[in-house]
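Yeah, one chain of the complex is gone here, protein chain that is, but the others are all in their spots.
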Amino acid sequence: MTTLQTAPEKAETVVRREALYFAFRNPKLLGGLAVVLILLAVGIFGPILDSGDPFAYSFTDAIQSPSGKHWFGTTTFGQDVFTQFVAGLRTTFEVGALGGGLTAIIGMVIGFVAGYRGGMIDEILNMLTNIVLVLPALAVLLIVNAYLGVRSVGMQALFIGLTSWPWVARAVRAQTFSLRTRDFVDLARLSAVPTRKIILREIAPNMSSYLFMTFILCFGGSILIASSLDFIGLGPTQGVSLGLMLQNAHQWSALTLGMWWWFIPPGAGITLIVGALYVANVGLDEVFNPKLRET
Amino acid sequence: MRRYFGRKLLIYGLTFFVAVTINWMIPRFMPGDPVASMLARANVTQPAAYEAMRSYYTGLFGLDQPIWQQYLNFWGRLLRGDFGTSIYLFPTPVSTVIKGAVPYSIGLVMPSVLLSWVVGNWAGAIAARRKVLDNTALPIGYVLTAMPHMWLGVLMAWGFGVILGWLPIAGGYSFSMRPSLTWAFAWDLVVHWFLPFLSLFLIALGGWAIGMRNMIIYELESDYSNYLSALGAPQRLIRRYAFRNAVLPQITGLALQLGVIVAGALVTEIVFSYPGLGSLILNAIKNKDFFLIQGAFLFIVLGVLIANFIIDIVYVVVDPRTRAGMVAGT
Partner (left out) sequence: MITVDGLRVYYRTLKGDVRALDGVTFDVRDGEILGLAGESGCGKTTLGKSLIRMDGRMKHVAGTVTLDGRSLPIADDAAMVPFRFHEVSLIPQYSMSALNPTRKIGRMIRELLKARQAPYDEQELHKRLELVGLGVETLERYPIELSGGMKQRMVMVISTLLNPSLLIADEITSALDVSTQKAVATALAGFRDAGFLKSMIFITHDISLTYQIADTIMVMYAGKLAEKAPAKTMVTAPRHPYTQLLLNSLPEVGVRYGQRRLAGIPGSPPSLLNPPDGCRFRDRCPLAYGKCAEEPPPVEVEPGHFVACWKA
């Protein structure tokens, strides 16, 4: 048994080393990751360095274009746009990580169980997936938020997770379907390993690269949904996010007043984060999928 | 094929049922007396209006009746087309308010979705063919898909409206105009429609182009393409086959994107104060007009379901395998 096990393990480390080799030479992955990490660092350390209150009113400093004192200028109420931007980045990353993580987890659990169990359970889960899939997520979030007044970042992320998992579930289900008939899964099943363990130890590791990429896409998607909710006025009531900044800028007519410094940074921030995530994802795809590599 | 449609209709039916149930349930989750808290939040000040609305809503919710009766009543009113009465436009029925907004939304969404799908597929197919184009089209595509809808809208309004002053950036038509069947009014509508249309079109374009490019490259590496190459078939024929096969998942993709499209259209309308459902919802939220929000929600769900069904029909027409009696995909 021991000799049998060493061979695949060795092959696995080779595959992993090869993936790392390509990862360090993939400009898309490196570039995308660099942008995300820089913005993340700004979001994490920015509020520590720039300890100003993002909401502090200052009528003497109102409507200032960018300068050395106010890097991104100020709002109609004299709030510093850069301070808001830095604080907003943090919130936006939080929503992305929580909402995206939750979306991925729910989708994976349902996809794994449906794909692995098959039969009646699959039918029911599949039906559920299809129903949630057709329901427009934003519309559901709309009435839930409107009535229940869900206004914290955590709750926002929770509801994003609860409404946007179906496509993950569908993809994971299809992958699990093709994996569950493989020899190593059969072997585990014959050895009476419980389902939960088979999924966690045999199936999930074999699609880990795919799952990771799914999480990245969920992360980006979650940021976009949250920013739309914020913009409609259903964002967190406390704190500041990039979406809320856009909402404020729009609500207080930054556009017609020509205050471009108010609405450009938050939108650019979201676009940069999400775009960099997508590009990094394409890079990852090339790393994990040898077919896509240029030789 | 009957099985295929039967299954689809079952799912759509269930979805509608779930949507209506959510709609019915959520107000009842609100703490305390929903009628009182709604009216309190809606800041109704005139005592006469307050009393009228109070008695109206109490009757509407029928909270004194057993819960199953309330649920059945809710369905009954719904099927009669009664979505309740708007609070902030009291006493206009919600259905009337929504009917006024829906044409604007459809007029905005339909052309932008269809056009971006067609142009995006075409651009993606070309990008898959030429390396140079691929290297320019792909980054642009990714930037476009990563943009929040409202931001592109704001940028468009700023660039074309504020700086260049070419196009109006707010409303469905000019304040000075009265809706009428004249060329002047029609032109005014088009001018106001153009920027929101353009920003919706552009954002969706990137996604379709990227999707098509990836699908075509995948198809060009498929076995049937390799077989044709081995038999010396020209690239033209192989590409034609690949395109045809790559379009099919793009049709399914259109159905899957409907949720995103709806969300994008709502916020874009808000940016441009376009008088569709998006702006309506924004006002409803501001004024705590819950019936209006609920009505808009049901309308959106209904619209998405109808769109899904149309796409299903198109898919059957386009994919010969479904017509040949086989069930392809879900």
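We just call them A and B in the order they show up, numbering each chain from 1.
Note that in this section a contact is a pair of C-beta atoms (placed from the backbone, for glycine too) under 8 Å apart; a residue touches a chain by one contact, two chains touch by 3 or more.
Nothing here was measured: the structure is a model prediction, and the numbers come from that model.
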item	value
Absent-chain contact - pick from B:Glu269, B:Asp289 or B:Asp319	B:Asp319
From B:Gln70, B:Ser95 or B:Ser222, residue that would touch the chain that is not displayed	B:Ser222
Residue among B:Phe185, B:Tyr218 or B:Tyr241 that touches the chain left out of view	B:Tyr241
Residues in chain B touching the chain absent from view	222-224, 226-234, 236-237, 241, 244-245, 248, 319-321, 324, 326
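Operating definition for what follows: only the chains that are shown with their structure count from here on.
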item	value
Distance from the mean Cα position of chain B to that of chain A, given in whole angstrom	22
In the complex with chain B, residue positions of chain A that touch it	126-127, 130-131, 133-140, 142-144, 146-148, 167, 220, 224-225, 227-228, 231-234, 243, 246, 249-250, 255-256, 258, 260, 263-264, 266-268, 270-275, 277-279, 282, 291
Residue numbers on chain B that touch chain A, as the complex places them	11-12, 14-15, 18-19, 22-23, 26-27, 29-30, 139, 142-143, 145-152, 154-155, 157-158, 161-162, 169, 221, 256, 258-259, 262-264, 266-267, 270-271, 281-282, 284-286, 288, 290, 293-294, 296-297, 300-301, 304-305, 308, 330
